[in-house]
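Note that one protein chain is taken out, while the other chains of the complex remain in position.
And now, chain A:
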């Protein structure tokens, strides 16, 4: 099965001429054709362009000058602007927007030979934890509870990315992570994803949600696949003033590093009340694996963790309220006319934005308003500094932190939906690292009693991605997570 392979295997197979790039891409296009009506992972499928790219890849492979990702079919989160290809942010307001430019991250992937299968679903403007806030409909998690056919969410906001990879409708996918949007869906869909250090990947051409937190990263079937993808995606970009001018190390090589003498911190604040016993058990299992791999386990404290979520839900909406002001119906995107300019704004934005986006714009506008700024935004910025300081303090003592990725396994559509705050709690373990800008890798570590994947998260020092890949690879070997979701290419559907 071509769709069942990892990128590492496909890279070798293409070079050994076991199959062509065209065959590989067509296999994935077939999987999309078969599964997308049900899973709804893709908003836009660019099958014809993908096959053309694959043919070009075959020529490069034949000529022997093929860069790392040549012929590897990927799914692109529909938050990355792609030249000439509709880019919607899963919003009505951009439903027909076709950018005349290519985001830096996707341009890097194209430079390295990747094939783009299409644009995948997400929570509108990356706001959500269940991919339920998409103007193009919810995405179904390919995983099923044992003996049930309940519609489970893939997590969010990169839900389409995670579902596409899990269901083998793409070999890998790009995601973006603002408060956990790569890591949480990776956990819910039993795949691997890394949110790199803030500044590692350029944000240029990625539709902004919360600029000081947004960071692109890869989602894939293995740690090494993520390493290969990040190698291509990362790098300094003068067009993004917050991108960092630092050489990109050899991430794939880092996957084989020894863990001898490495110190792993276990933050006690992550043992939150209500943590599922199954998650706790997987966490303990992860600790044991790392001990066996030669790591020293150290209990550490990140005392301001409990303020992370509240802080996030001030800073992210504040930035979003400003970032989304440009969607006004004047220059591009959807416009709903009105008798006055103000009415045009109100009509356009009223019709163009979904409820969650409106909610966050309102929250953000509120916390920045005169009289509330000091109490909310300014205070949140101070707490953010403290959270960052927590991480810097523990990284004086340990090399990496091990935590759960999400407090539960994937939940069903309909659950958690009444109370937005309950939904926000999904990000409780992922948000602090976003606030601190440190990298986080999520990988599957086991199954729940209902047969759903459970993930663990590794957090590293700023620009400590190599350590995450090294520790992640070791855990991946120990976990030997080979389970497959019900809905997948070659599956029973």
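Keep in mind that, in the parts below, a residue touches a chain if its C-beta (ideal position, glycine included) is under 8 Å from a C-beta of that chain, and two chains touch if they have at least 3 such contacts; residues count from 1.
To be clear about the criterion, contacts and distances are computed from a predicted model.
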Subject >> Undepicted complex member, UniProt protein name, chosen from "Dihydroorotate dehydrogenase electron transfer subunit", "ABC transporter", "Iron complex outermembrane recepter protein" or "Aspartyl/glutamyl-tRNA(Asn/Gln) amidotransferase subunit B" >> reply: "Aspartyl/glutamyl-tRNA(Asn/Gln) amidotransferase subunit B"
Subject >> From A:33, A:146 or A:369, residue that would touch the chain that is not displayed >> reply: A:369
**OP:** Among A:69, A:138, A:300 or A:318, choose the residue that contacts the chain missing from this document, as touch is defined above.
**Re:** A:318
Subject >> Absent-chain contact - pick from A:242, A:276, A:388 or A:450 >> reply: A:242
Original post:
Pick from A:71, A:175, A:205 or A:485: which residue touches the chain that isn't shown?
Top reply: A:205
**OP:** With the missing chain put back, which residues of chain A would touch it? List them for me.
**Re:** 80-81, 87, 89, 94, 97, 99-101, 103, 203-208, 210-212, 238-242, 318-319, 321-322, 324-326, 328, 330-332, 341-342, 345, 365, 368-370, 373, 377
